[in-house]
Structures are given as structure tokens and as C-alpha cells.
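First the structure, which I've put down as C-alpha cells, then a few questions once you've had a look.
All protein chains of the complex are present and in place, except for one that has been dropped.
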Amino acid sequence: MPSAEPTGLSARGLERVFGRRRALAGVDLALQAGEAVAVFGPNGAGKTTLLRVLAGLMRPTAGEVWMHGRRVSPSDPESRRPIGFLSHHAMLYGDLTARENLMFAARLYGLADPGGTAVAALAQLDLADRVDDTVRTMSRGLVQRVALARALLHGPSVLLLDEPFTGLDTASADRLSDLLRARREAGSAMVLVTHHLAEAWDLVTRVAVLFRGRWVLEETRAGTADAFRPKYRELIRG
Amino acid sequence: MGEVLRIALAVAAKDLRVEFRSRTALTSAVVFAALVLVVFSFARDPGRLSAEELAPSVLWITFAFGAVVTLNRAFYVEREQAAFDGLLLAPVSRGAVYLGKLGANLAFVGVVELVAFPLFVLFFDVAVGGAWPGLLAVALLATIGFVAVGTLFSAMVVRTRFAELMLPVLLLPFMVPPLIGAVQVTSRLLVGRPLSEMLGWLRLLAVYDLVFVTLCTLSFAVVAEE
Partner (left out) sequence: MSEDRARTAIRRGLVVTALGLAAVATAYGLALGYAPTEIRQGAAQKIFYVHVPAAWCALLAFSLVGVLGGLYLWLKDFRLDALAAASAEVGLVFGAVMLTTGPIWGKPIWGTWWQWEPRLTLTLLLWFLFVGYLSLRAALVDPSERARFSAVVGIMGLLLVPFVHLSVYLFRGIHPQPIILKPSRPSLPPEMLTTLLVSLGAFTLLYLGLLTARYGLLRLVDLREDDGDA
């Protein structure tokens, strides 16, 4: 089975059926450590389902996901440890402060110094002066940064990010780009789902287009985002 | 096992902190329980039915209603902003998460019961005397049972549109055995019967707790999965 890659992320034959509708219809993916793929696709192409299946939150109808030679399964808690997941929900408790949210996450991951780790992770996203703000009172961009800090808190080696730049101002977006590039260069594998070609283009080593639950393109990144755009439009015309 | 306990405590502590910040659910549940007691005081014909005869049933119906109202809110906090996904992503067993939620719910329902009990003593003029350790024990035994089932069900009904209605309909049949047992033991405790007369009931309550806490802990993975 697809455990050939000792590091990184591999998935083979992923299918997910809702009733009779196929959200995923046979998706393969292999990323070495340090590789990143940008996943593009129109609404309803199955991008969110793909990320949730890769993260182990959704059981695939068929197929398997492996990370670092270990199969990701709901019944194997440790198989989830490498995952850093950012969904379009913040996954935070609105009544708690940013620090409390991240300290709770740190405890779940069994990190040594929950308080210190939480503050450090928030500082990485320029939130040092916001640590004691209640999440409910924060603006959308700030919440997104706290959610990112939570996703990156435990030093994940497989990043699964759904529209990470949503709501961020230019400075924060640049900061996040730098952060993600550094993570990738340090050996993380990354799946980046987005609608915006330009902001993802320079971050990734591969590009893929998901359409109606399957890849219509999966290749090494080449050329510029502008050159890719007409090609993308052609692909999703079907 | 130590790991499970550590995670369960972290989850429960988080729930208590969230509740302490907002206080909405618990305050409403306490007020609701007090109101149930008030209503019961007037729903009785004082000439025909003595307070002592009615007291144990009133106490446990109040506890049961208070618990349903409290449990209804248990998974809303997880649903908002999909925080529950964060719990499921963490490298912790589903069972540990369930036990944490159960612990927090027991604390909330416990608070409701602790506030309602003195009011009950006051309204129904009950002489507790030396019965309080026994009452505490039976309250614990019965409450663990139905809160265990209620915690699991509350994780299910939060996915439906009519959660507030769905929970009592599903949960009340499961509340019947612990409630019958609790009322029987309570009425004997209040009139000072010997322990031997309650042993059968206490055993039933304990077995119920054991069976349903185990079953719910195992079933939680099925409910959490997508």
C-alpha cells in the first residue's frame, strides 16, 4: 500500500460519497517532505472534502491516507499528530482569549510548556499584544491569525490549509507567506487550497486542479500564475 | 489511563472556563430548576397530599428537568466556529474527549442540583437531618447515569435542527430507571429506613452507571466520526 514515502503525505484512491453524490472520485496525492501543492478548483469541486479526508476528520468511502509511513485513522490518535489543519472555521472558543484557546490546544497535544508555547505561536503571527483579547471581540482578520497560530502551534509537519489568506491585510498576508515558506523549507509538506492563484503560486512546488471530485491537472509548478490562469479556465470549463 | 484522565481534565476545565465566562446556560438552568420547584409547590393540594409524600418525586423531577436544560447546551460551544473539529484533530482518543465533556456536564448539573436542593428543603419543609450523606451518594449515582447518556445524545442532537426538543424526547426514556431508583432511595432516606432496604436500588443504579458510561464512551467515536 502507499506507504512507500517514509516522510511526507501520501493518499491513494480517495473517494467520498454522500448518498450517491461523489464529492471525491478517486484522488491520489504524494508529497515528499518540503513539497507543497496548491489545489485550485471551482466551488463544489471537492476541495474542502479532500482536506477533511486528508486531516482524518472525514472517513473516506474508499482509499487511504498515510503520513510519514503511518496510516491516518480515527482510532489511532497519534497518527493525527503531524497534521496542522486550517479550515474555513476558526476552530476556536469565542468566549476564551487567544492565549486560553492556544493553551488548551497545547494541552491536547501534550506540549511541555502550554503557556510559553501559546504566546510564542501567537507572537509569530504578530499577535503578541492581543494574547488576552477574547476571540469573540476580534475582527475577522485577527481571528484568522489566531486560527493559524493554533494550526501551527505544535510544529506540524503536514500542513493542510483551506484559504489561509482570507481576511488578512497585506502585511499579515506577506508575513504568513514568509512563515509558510520557512515551514516548507524546513521540511513540512503542505496542501494549500485556494481560489486565488497569485498568492499561492510562489509558495508551492506543485499545482493541481480539482474538478468534480478528481484531478484534471496535477503537475510541477512551471511558469507564472498569469500564464496558468487561461489554462485553468480551460480545464474547469467541462 | 493517566493520559486519558489528563485529556479529560483539560477538556472539562476548558468547558468550565467557557461557562464561567458566559454563565448563560448555567444561570438559566438554575433559575429554571427553582421555578419548577415553585410551580410544584402550587400544583399540590395541601389538604390532600402532604409535602413529605410528594417531596422525593418533586426533587427528582426538578433535577431531571434541570439536567435536560443544562445538557442541551453542552455541545453548542463546540459547534460554534467548529471547535469540535479541533478536538477531533488532536492526538487524543475520542473516549477521553467524551469523558471530559461528561465531567464538565456533571459539574454543571451538580451545581443545578446543589442550588435546587436547599430551595427544595425550604419550599417543602423537609427534615434532612442525618440523611445528607446518603442523599449525596444517591444523587451522585443517579446523576452520573443520566448525564452519561445525555452527554452522548447532546453530541448527536446538536447536528439536528430541533435540538432543544429532540434531547428530552430521546433522553427521558433513559432517565426512567435512574429516576425510579433515586426516588425510591430518597423517600426511604428521608424517613430514616435502614440501608438494607435500599441496597437493591443502589446496586441497580451502580450497574446502570457502569453499563452506560462504558457504552457511551465507546459509542462517542461513532458519533464524532464524519
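Letters A and B name the chains as they come in the text, with residue numbers starting at 1 for each one.
Basically, a contact is a pair of C-beta atoms (placed from the backbone, for glycine too) under 8 Å apart; a residue touches a chain by one contact, two chains touch by 3 or more.
The shown structure was predicted, so the numbers you read here are calculated from the model rather than taken from an experiment.
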Per the touch definition above, residue among B:74, B:135, B:152 or B:189 touching the missing chain: B:152
Chain not shown: contacting residue from B:28, B:41 or B:219: B:219
Contacts of subunit A with the absent chain, listed as residue ranges: 18-21
Contacts of subunit B with the absent chain, listed as residue ranges: 149, 152-153, 156-157, 159-162, 166, 169-170, 172-174, 176-177, 180-181, 184, 200-201, 204, 207-208, 211-212, 215, 219, 222-223, 225-226
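Rule of thumb we're sticking to: only the chains that are shown with their structure count from here on.
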Complex contact set, residues of subunit A against subunit B: 52, 55-59, 74-75, 77-81, 83, 85, 87, 89-96, 100, 104-105, 107-110, 134, 150
In the complex, subunit B residues that touch subunit A: 3, 6-7, 10, 14, 17-18, 21-22, 77, 80-83, 85-94, 221, 224-226
